[in-house]
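What you see is the complex with one protein chain gone and the rest in place.
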Amino acid sequence: MLSREDNELICRVGPGTPMGNLMREYWVPALLSKELPGPDCDPVRVMLLGERLIAFRDTLGRVGLIQNHCPHRGASFFFGRTGECGIRCVYHGWQFDINGNCIDMPNEPAESDFRHKVKAVTYPCVERGGLVWTYMGPRETPPPLPDIEINMLPEDEIAIIPSYVESNWLQAVEGEIDTSHTGFLHFGSIQPEDVEEGTFLHYTVKDRAPKYSVVDTEYGTMYGAYRPAKPGYVYWRIAHFNFPFYTQPPEGALGHSVIMNAWVPMDDTHTMSYVMVRKGKSETGRPARLPIQGDSEKYPDMHVPMLPNTSGWFGRFRPAVNATNDYLIDRDVQRNGDDYSGIQYLASQDRAVQESMGGIYDRTQERLASSDVMVIRVRRRLLGAARALAEKAVIPPGVDNPEVYRNRSGGVLLPEGADWIEDTKELRQAFVEHPEIAEQQPQP
Amino acid sequence: MLSREDNELICRVGPGTPMGNLMREYWVPALLSKELPGPDCDPVRVMLLGERLIAFRDTLGRVGLIQNHCPHRGASFFFGRTGECGIRCVYHGWQFDINGNCIDMPNEPAESDFRHKVKAVTYPCVERGGLVWTYMGPRETPPPLPDIEINMLPEDEIAIIPSYVESNWLQAVEGEIDTSHTGFLHFGSIQPEDVEEGTFLHYTVKDRAPKYSVVDTEYGTMYGAYRPAKPGYVYWRIAHFNFPFYTQPPEGALGHSVIMNAWVPMDDTHTMSYVMVRKGKSETGRPARLPIQGDSEKYPDMHVPMLPNTSGWFGRFRPAVNATNDYLIDRDVQRNGDDYSGIQYLASQDRAVQESMGGIYDRTQERLASSDVMVIRVRRRLLGAARALAEKAVIPPGVDNPEVYRNRSGGVLLPEGADWIEDTKELRQAFVEHPEIAEQQPQP
Partner (left out) sequence: MLSREDNELICRVGPGTPMGNLMREYWVPALLSKELPGPDCDPVRVMLLGERLIAFRDTLGRVGLIQNHCPHRGASFFFGRTGECGIRCVYHGWQFDINGNCIDMPNEPAESDFRHKVKAVTYPCVERGGLVWTYMGPRETPPPLPDIEINMLPEDEIAIIPSYVESNWLQAVEGEIDTSHTGFLHFGSIQPEDVEEGTFLHYTVKDRAPKYSVVDTEYGTMYGAYRPAKPGYVYWRIAHFNFPFYTQPPEGALGHSVIMNAWVPMDDTHTMSYVMVRKGKSETGRPARLPIQGDSEKYPDMHVPMLPNTSGWFGRFRPAVNATNDYLIDRDVQRNGDDYSGIQYLASQDRAVQESMGGIYDRTQERLASSDVMVIRVRRRLLGAARALAEKAVIPPGVDNPEVYRNRSGGVLLPEGADWIEDTKELRQAFVEHPEIAEQQPQP
C-alpha cells in the first residue's frame, strides 16, 4: 500500500507536480507520425501530461506541438490554418512557427514590432520509428533520445499498436510489470495438459506461483520470475521497467524478442499506450486462441476492434471493447472454464482490471503480497527519483544516458544454480542478433 | 423548513455520516432475490448507502455482498469468477467467500499463510419475501429482521415493484407520507360528481383540505387525515412512517390492505424504491384510468414502462418515463382537465415532483403549511434519532423490536367522535385477517 500522500505524488503528472516534473525531464511520445500524414495536414488535438496541445506538420514537414490557446486572445489553434511554415490562428491571422515565434501579425500596423514580443509555448519534436517525440522540460538543449531498440529499427520492421486507457498511467504500468497475473487473468483456464510439454507456457501454467528476484538498474528495475522447468533447468521470465513509464514484458524468448511498451499519461486519469514490437519476429508462447496485441501483418485478426478516431481530446485510438460494454464479458465462457475472465483479447483483459480500479486507485486500501515485489520496488524508485529531483535537483535515471535503455526481455531456461543476472547479460543486450534463439527456445 | 445543517444531516447517508450510521443499525433491502437467479450466476453491481458493492450468489445458493475493489490491488469483483463457493478476482485469482474470508490465494507460494491475514469487506445477507436483506452495521451479531408483514407472506402472494428514483431518499419518503398531495397531483381533476357517492375517493375529492392528527410511535410516526363522510361518520386515512425509510400509505381499506414501501438510498441523490403489495388483494379506491403501481397480475398494463436493466451502478429498474422526457407530460390533457398533471401513471406523477426538486432539495427555501404536519414530525424524529445515536449511542427505534413493524394502513369510516387511535387498534394489526373488510368498506 501507499500513503495517501505518496499515492498522490506518484500518480499526478500535471504541470508543476513532482512526478510531472520528473516526466518532463525525458523525451516523451506525443503521437504517431502517421497521425500527421503530410506537410500542412490537419492539426490534431493532443492531451499530454495534463496539457492541451495542438500538433501540426509544417510546410517543410516538421512537426510542431503548440499550446491550444492562441497567445493573443485564446482561440484554439485546432481551427488554425496550416501552411507557410506555421500555424495561423483564424481569429486575427497571427501565425506561429514550430518554435513558437510569431512570424506574422497581419492585423497590426506594418510598422509595429509587437510580434517580436509575443511567443507561443511550443515543445520541440523529433520523429523516430513511427513516433513523434517531444521534450516538455526545462532545458534549453534537450537531452538525447533514449536508445530504445524497437524504436530505432527500420520503420518497416516496427509494429506500433496505440491504445487509449481510461485510468491513471501507473495502474497500467503496474499491470505490465506484474508477471503474476499472467497465469490467472490471461491463462488461468489453461491446464498443463492442454499445452505441449517443454514450452514456456507449459511451465507457466504448471506453476502459477513463481518466485521473484528483483534488482534496481541504471534504467529502472528488472525482475526475474522463476519456476521449475525440465529436469535440471529453471524457467526464468525476465522483464524491465524503464524510467519513466516504459515496460518490457517477458514475451517471447530472451535474446529474440524486441519490444517496448510506453504508458504515456494524457492526464491524471487517461493514458495512451504504445505497444511496439518487431514485425514478424515477435512470436510468443501464447496459444492462438488468446490473441495478443502485436504484429498487425502476422496476426491480422488479433487486434482489439477500435472505434473510429474523433478529433476530441480523448478521441484517439479508443478500443471498442471497453467499460461501457463491460469489455463484452461472456459470463458463460467465464463460467464453463473456456476462458478465465470471459473477456476476449489479452489487452481487453488488462484494461478491464486496470480501469475497474477507477481513475486513480486509492492505494491506501491495498494488501500487497510477495508476488507484488516488482510493483513495490518500481514505486519506490519512482517516488525516490521524483523526490530527489524536487528536493535536490538530482537528474532522474537515464535522462543523460540513452544507452541504458538498450535492453531486451523475455523467457529463458537456465541450468539450476545459474546466476540469472550474470548469465543472461548477453541475451539481454539490445542490437545483438541471436538467430539461433528462436529455434533453441521451447516455443509451444 | 430546515436549517442548512439539519438538511445536510438528514439527507446524507454515506459511510460515517450520522444518518448513514443510523440506517446501518438496521437491515436494509439490497436487491431482489431474483436479480441473482441461481447458484454462481452473474454478479450484480449494487450501489447502497453510498457504497459500491458486488452482489453474487455462491455455489450453495447463498448471497454475498462484497466490496467492489479486490482487497489485493483493487480490480473490481464485478468481473470476478463465481463458483467453488466464492468469488474470485480475475486479476490474480484471489478467492473470497460470502463472509469475506480469502479461501484461495493461488499466486502465492503454497507455504504462505498470507491469505489468512486478508479479509474483504462483506455484509451478511438473508433473503425473505423476494428481497435480499443486508446488514451494514457495526454489530457482530446483527439485530433481527423487522416483522414487515408483506415481506413475510408466502412469496407467491407478494408483488414487488422496484423503481429507481433520481433524488435524495427523503424527497421520496416525504412525498409518500404527504396525503395532502393525493387530492391534487393524483386526483385533482376528479370532481365529486365523477365518483360513486359513499366511496373513499368520493370523500377525498369532495374535501381536499382534510385535517390531520399525528402521533409518534415505537416504529416511527403515524398520521390520521380526516374529513366528513356520510352523515354521522368521518373518513380517516391512516398511514405510517417506519424507521428508517419505510412508508405504509393509506391505500385501500384499513384491515385489508397489506403494503410496505421501502425508499432505500443508493447514494445521496439516487434512491431505489421497493413497493410491496399483496397480490390480488390490494384493490384501492383509485379509478381505473389512473393506474397504480401494484399487483402485476391484476393490473398488467398499469405499470410504468421500464428501460431494460443495464449492469451499471445506476442501471437497475429505470422508468422509461423520466426527467429526460419531462415524464411524457401531455399539456393538452393537463389543460383540458382530463388529468391534473398531464402525466400518466401515479408513480410518474410522484417522481416528476420529487425529482424536479433537484438531487437534494434546499429546505431552507421551504414554506411549510398545516398540511405538512406529518412531514415536519417525521423529520424531527429522524433528526432526533440520528443525533441520539451519534451523541449518546441510543439505539434507534425498532432495531431490536421487530414486532413494532406489525402494522397496517388504509382508509376507514369511523363514527363521529370516535377515538381514531384506540378504535382502529385491531384493524391496524398485521397478520390478522378481516375477510369482511373488503365488502364492508365503501370501495368505488
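Letters A and B name the chains as they come in the text, with residue numbers starting at 1 for each one.
Everything below uses one rule, namely that contacts are C-beta pairs under 8 Å (C-beta built on N, C-alpha and C of every residue); 3 or more make two chains touch, one makes a residue touch a chain.
Keep in mind that what you see is a predicted model, and the values were worked out from it rather than measured.
Residue-wise, the contact with the chain that is not shown comes from B:174, picked out of B:147, B:174 or B:268. Residue-wise, the contact with the chain that is not shown comes from A:83, picked out of A:83, A:198 or A:402.
Residues touching the missing chain, restricted to subunit B, are 174, 180-181, 183-185, 188, 208-209, 211, 326-327, 329, 331, 334-335, 340-343, 349, 352-354, 356-358, 361-363, 365-372, 375 (touch as defined at the top).
Although one chain is not drawn, its touching partners on subunit A can still be listed: residues 40, 42, 69, 71-76, 78-79, 81-83, 90-93, 105-110, 112, 114, 117-118, 311.
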